[in-house]
Every structure is written in C-alpha cells, then in structure tokens.
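In what follows, a structure is listed as structure tokens, so that the remarks can point back to it.
With one protein chain withheld, the remaining protein chains of the complex are depicted in position.
Presenting chain A:
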Amino acid sequence: MAKKTYDLLFKLLLIGDSGVGKTCLLFRFSDDAFNTTFISTIGIDFKIKTVELGGKKIKLQIWDTAGQERFHTITTSYYRGAMGIMLVYDITNAKTFENISKWLRNIDEHANEDVEKMILGNKCDMEDKRQVATARGDSIAKEHCIPFLETSAKANINVEKAFMDLAQAILNKTPGRVAEPGGVNVSSQETGSKKCC
C-alpha cells in the first residue's frame, strides 16, 4: 500500500443552500482559481488538499454537497464522519441566510456531537448587492458559539483562512481523541478551542 505522506487526516464537509458558492469556495481553496461557470453539484463532490499546521502535515478530505432539498437523504449520510463542517450562505441572498438555522438543525440531527463548525457569508465582493448585514451573521454565530467569516471565492477573501481556522480547531482537540504514536498529551486539550461558552 502507498506510504502515508501525512500525519493526520481531517474530513470536512461543506453545506448550505444551492448557489451560495460552496463549489467555488472549495475550488478556490484547492486550486487557487475562480470559475464562474460551475455546473450544479449533484449528490456529492470531493477534493483533497494537504496543508501544514503546527508542524504537522494534515490531509484535508473535503466533501462538497448539493444544496437542494432533494439531495438531503444522500448528503446527510456524510455528516456522521465529518470532523468539521462549513455552513455557507450568500450575503446577497437573505433566504440563504435564513436557512442557516435549518442547516444547523440538520447538523444537530446527523453529525457527531463534537463536530467543529464554521459559518461563512460568501460573495462579500458584491457589496452593492448585499442583503445580509455582517452584524446579522455575527450574531447568529455568537448565539451558537460558532466562528464566523465573510468570504469571497471570487476575490479570494478569507477562503484560505476559513479552511485553515477550521482545520486548526479540529487540530486543537485532536490529541484527546486520536491516540498518537509517542504518547498522548491530554492536557493540551485544555488549551484547545475555548469558545464563547
């Protein structure tokens, strides 16, 4: 079998309404490019990117899901294995923001309890079409103790940071969960993701 070229493997999941830009965000992160013409995601898509964090090589396995309701039975089956979930809405479309609470409920129902979450308000390059104030994104994130960022896949704003922050949050609590070769440092869990509550 191929030699392991990484220290840790993190499984991430992208969810949110259709058209908010999940596929574009992932493409920006994995290929550092933007493409306006992505076909809609049917079922599920998949990308790999290896990053370095805290001196460790981390392989990110990122699942991009379809937004439309019809695909939920297919897509919720991936929630269980996910260690981090990105919830994406579109700042130029209020409806996609209103649905964030619905997506949060989905996570509660289907994902591991300790899954790391992050809310992204995408398309922040389109200030002139903004329908969702940054403060509203902030407040729903605070309410649920979830980190929040506004991003743009098009203008390459905060995309790298979003994925790295999520990976970092998972890394922070990893020693407590995964038995690593060479002794487990349980106390490092304490320094891990201390959040607002």
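Odds and ends about this structure:
Just so it is clear, contacts are C-beta pairs under 8 Å (C-beta built on N, C-alpha and C of every residue); 3 or more make two chains touch, one makes a residue touch a chain; residues count from 1.
Everything below uses one rule, namely that contacts and distances are computed from a predicted model.
Of the names listed as "Palmitoyltransferase", "GPI ethanolamine phosphate transferase 2", "TBC1 domain family member 13" or "Queuine tRNA-ribosyltransferase catalytic subunit 1", the one that matches the UniProt record for the absent chain is "TBC1 domain family member 13".
In the complete complex, the residue from A:12, A:25, A:66 or A:115 that touches the missing chain is A:66.
Panel shows chain A; residues 1-2, 18-19, 37-40, 42-46, 48, 59, 61, 66, 68-74, 77, 93-95, 128-129, 131-133, 136 of it touch the chain omitted from the view.
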